Each structure stands twice: as structure tokens, then as C-alpha cells.
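Let me begin by presenting the structure, written as C-alpha cells, before commenting on it.
Partial complex: the chains shown occupy the same locations as in the complete assembly.
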């Protein structure tokens, strides 16, 4: 069962069609013969790593009109300006109704994959993983995390129910790193490692002392990170976050951290530019 | 009935909580006493035009735990780094469960408002409107269009069922600008103006001749736009699109077009950085 078959993705497609099509496509109703058949091509208007191709067929299936879809590239393909991603054919009414939703979804997801690929490329030949965060666009979490994988990145946990990450606010509420980690050890399911956010070396020591499996080193400079990695010396997995961009990521990777998490992959990836061109059959 | 009361927004909040919280917040369950009460502040980590404040209360209402919300700024306020947007208090469990969704939604919407405000500022003292497009993030259309208004922009139509915009693909399917406009006049509800996409001066003439009320001048240079505006001479509303960014927008406005539509407002606005800080009560 792929991400595209999740009930939540089907619900998203229907909600998104509803918000765009509303009670019907007025312009098409009043200008195009309802029997008109057409072909359409989806093309890149710039370079990109494509993500979301299987959505095309699923969106078309919601729109009736018997649209046929021919996918010309697979997710993960790096396309160049002018490349054709897919060919569609069927009712012109149906094609015009789904055009914008197909483009909007593919533009967003390919934007995430493209940005991820750039981060991954930036740390090439290091042993460091680029991972995402929970800073995603509401409603698109599973699809965006798929796009991160498509671009060569790795996923952090998907959400609050599938991993233990003790952050600063938890530490405040729990009364300290030590109590938090010990409580987590006692109660958490055995399938999870326990990761703890640390901002200073003494917090690192406290977390290690309490038995943390992984440390989220937040907002440290590369120098601080390097020192921390050296100090931790393999006793825990290390994750760097904060101040990560395409200019800084390689230097951060060079500190020896295992993982760099990048919120921008999902909250600020610019959309890739795609368009659809119709022709008559 | 505000945008925040739409059934689709309630559905979005629930879907987004479901995707983040899943079957429950494991970390909080295992580290924080379920009776713990706390306060929290939402703060800006950079300058921004705020949009989405009324969502905080609605998200909290979905999470139980009796969270109280005090909004310190209204939508449209320009905040600076460090400003406090809202204070929350209630169950620490509930606060930690809603933290990320509140931040994710406000970050996205404030990002749209902030970018819009920059475009609006760039055309200040011209008579030109900045408007959005249908290039929105699937599921967030109504909220993003609200954020555009919050940033000082105007909305184009909301979707396919609430306006007549005859684009290039319609013209292809209809067999030309003339037939398309005439068919639209005959069939469209009387409450709509008829807008037509034009890429050349001869298309402009064909659209005007058929009785178009508004012309979408797509991908023209400022020089071409200026010539078109002069040629149209008030016979139709003029809208420019394509190649619009913060560097070019003022020059485009200077051509005399009535409206500039900017897809990037909603498809590529970088998220604003916000955070939530918990303290015990």
C-alpha cells in the first residue's frame, strides 16, 4: 500500500477538487462542447526532481470522463525544462477540470524533492543523512515525506505517535532531562529509541547519563557540533538542527553528525513550475 | 461566517491533527504527568505580517484539556522578532499536542501575508491591485486567499465555479477567442464579467471585438504591456501575469495595468518562523 493509496490521500484529493471545482467549472461549461475529446501534455518549465506522478491517475479517476494517463517519467527522475512528464487524453471537460489540481500537487511535491536533492547533493560523500521534520504543510505530511525520500533524503518520525523525541518543552514539563529520559525508558514501547534535544554539553552529558539513544543538537555552531560529536564519541546517534541551509549544510556535515534535519525541505520549498497544454484529437 | 468557520476548515484542522497526533503523543505520554498544567507563549522569530490568529482557538478546541487562548495581536499586524503573538494556558498534554499544528498553519499563512505585503508595498501609490491565482496549496485555498487579503492584496476568483476566465486551453477547445467569448456571453450567468487570456495584440483585438470585459495579458514584457494598455484604452480591465517578482512588479505596475496576478504568493511563500515556549504554572 503506497502513500498514494492511503485513505487520507484520497480524502485530500476529493477535498482539493471540491475547493477548486466547487459546484462546477463554469468557464468550460460555457465555452467547450461537452462531447469534445482532447489530448494534453504536462511539461516542466524548469529543471526539477519529479515527485507525485502516481497522483495524476488518481486525480483523473475522481473526475470522470474516462481520462487515460500515460506516465513518461517515474518519481525521482531529474527532468529539464521542456521535458514532457505525462500525456493525458479524454474528455476536454474532464481534462480542464483536473488541470490545476494535478499541477498544484505535483508542483508542491516536486518542489520538496528538488530542494531535498540539492541538500543531499551538498553533503555527498559524507556519511551524513538529510532528514525532514514535522514542520510540514498541514494535510500534506505523508506526501511531503514521500517527496523527501524521492529526493534522496530520509524521514524522521512521521508524527507524534511514532517515535520518542524529548524536546525542550517536554523537559520543562518533566522537570529535567534526567527525569524525562528515565520516565520514557520505563513507559515507552520497546521498539523506540529515545532521542533528546540538547543545547549544551552539560545537557548532552545529562542525556547520555540517563541512557538516551540519540541526541538532537539544536542551534549549535559547527564548532560546538564538532566538539559535541567528539565528546559523545559514538555513545548516541547525533542529529544537528537549526541554522541549516544550502550554504551551511556541508560544513555542518563535516562536524561528523549522523543526521541533519532541515525544516525548510517541507515548509519553504519553492514550487516547481509545470504546465499543461491541451490539443484537440 | 468567517473563513475560520467554514466546514472545510474544521475538516482540515481535524485531518491535520490526525496526521500529526496519529494514535497519540507518545513522548508526552511517557514524560509528562497527565495532570500537569502549563502556560505557553507563541513568539515570532523574525519580522512578519501575521495571518491565522483565530485558528489557534479552533485548534485548541479540538484538543480537549480546556486550553485558554489570549490573542495579543490581530491578523494583519506586522510583528518583529521576539514579539509575543498569543498566550495559552491549560493542560501541558494538550498544549504539547497542538503546538506543531498551530505553528505549521500560522507559519504558512503568515508567510503568504508577509510576501503579499511586500508585493503590495512595491506597487504603493500606483493604482494597481496585487491579486492571487488558483496556484494554491491543495487543501489551503480559502485560508491562503484570506492571507492574501490580510497582507493587503486582493483575490482573483476562488475557483472554477465562481468566475469566467477563458484561458488558452479553453480557446483551443472552443475553436478560437471569438467563439469562446460569444458562447460565454450566451450561457454564463449575468453576474460574471468575462475575462480572456491574450498573448498578442491581435488576440486582444479579437477578445475586445467579441465583447470581453477583462483581458489577462500573459507573459508580456513591460513594453508590450504598456502598448497593450494604451491600445485597450479602458475598453476592458487589464490583468498582467507571468514573470512577476519583487524586482519586476513595480515596473509592470507602471505600465498602467489594473491588476497584477502573482502565483508565488500562494505556491512559494517561505514560511515565517514562529516558536512556542512552555513554562510551568
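Letters A and B mark the chains as written, and numbering starts fresh at 1 in each.
The criterion applied here is as follows: contacts are C-beta pairs under 8 Å (C-beta built on N, C-alpha and C of every residue); 3 or more make two chains touch, one makes a residue touch a chain.
Since the structure is predicted, the reported quantities are computational estimates derived from the model, not experimental observations.
K.L.:
Count every copy of the one sequence in the whole complex, not only the 2 placed here.
P.N.:
6
The rule we apply is simple: only the chains that are shown with their structure count from here on.
K.L.:
Tell me the angle, as a multiple of 5 degrees, of the rotation that maps subunit A onto subunit B over the C-alpha atoms.
P.N.:
The superposition gives an angle of 180 degrees.
K.L.:
Mind listing the subunit A positions that touch subunit B in their complex?
P.N.:
Contacts found on subunit A: 8, 11-12, 15-16, 18-33, 36, 38, 40, 92, 96-97, 99-101, 103-105, 107-108, 111, 134-142, 158-170, 172-174, 179-180, 183-184, 186-189, 192, 264, 267-268, 270-271, 276-280.
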